[in-house]
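Right, I'll just put the structure down here and ask away after.
For this view, one protein chain was removed and the others were kept in their places.
Up next, chain A:
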Amino acid sequence: MYQTNYHRAASIQEAVQMMGAATEGKYLSGGMTLIPTMRLRLAAPSDLVDLRRIAELKGIAVDGRSVRIGAATTHEEVATSSALRAICPSICGLAGHIGDPAVRHMGTIGGSIANNDPAADYPAAMLALDAVIVTDRREIKAAAFFTGLFETALEEGEIITAVRFDAPAKAAYQKFPNPASRYAMAGVFVARRDNGDVRVGVTGAGSSGVFRHPGLEAALSANWSPDAVANVTVDASDLLTDLHASAAYRANLVRVMTKRAVAAA
């Protein structure tokens, strides 16, 4: 790992100041992506500004059906929140299957979303839940937030403070994990609103990152059942091909995961 300077912020305001003073700083949340990346010398931030102890960034608030999850809330906290489980168990299930227990004790929702790994789980949920990403300076709709592979709408020094969404009537997430890394080879989050509106977020499969699938959404809005997916075509030309799976294989996985998610919702 290259040399770096560590700073611990006590408030959002202090974090922004520390970042402003750094030449090439990076925020550090759970570090479950950033530290391994630095260790492999694939990142060399001059400064790290640790957000993990900022109280304002932590915690889950549920008010009726509206949910707010602080950016520094760990995967474990989301997985085990009884308030969240009561109205949106799908997000708890998703968080409980990220990595392994030790990773879940450190990794955070804010870090996962800011990183926007094309195989990360949370981004699919954010799209399907029509979530709002709250930062220290504005609110960004999930649809406008995820802009490409590891790319987001975040500006220099901008901090995600929370995510907000309304719990849907029904939702579920299903992923087909890579047998070695456990990251999604295809992961599908389906969410259905009381008015019958359906959103489908797909991760792990798209060649430009997480996306919604209009064909699957239309079919499921018309008929909310696993069978409705049978005749939908998932175009393989926009999907990833790599060592682990071809685009055609992933296209089929997307359909299968969607079916399973609808059955589980």
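Just so it is clear, contacts are C-beta pairs under 8 Å (C-beta built on N, C-alpha and C of every residue); 3 or more make two chains touch, one makes a residue touch a chain; residues count from 1.
We take it that contacts and distances are computed from a predicted model.
This complex has a chain not shown, and the name its UniProt record holds, of "Lipooligosaccharide transport system ATP-binding protein", "Carbon-monoxide dehydrogenase small subunit", "Cytochrome b" or "Helix-turn-helix domain-containing protein", is "Carbon-monoxide dehydrogenase small subunit". Of the listed positions A:P36, A:G148, A:G196 or A:P214, the one in contact with the omitted chain in the full complex is A:P36. Within the complete assembly, A:R182 is the residue of A:R68, A:R85, A:R164 or A:R182 that touches the hidden chain. Contact residues of chain A toward the unshown chain are 1-6, 8, 28, 31-32, 35-36, 38-40, 48, 50, 52, 76, 99-103, 105-106, 181-182.
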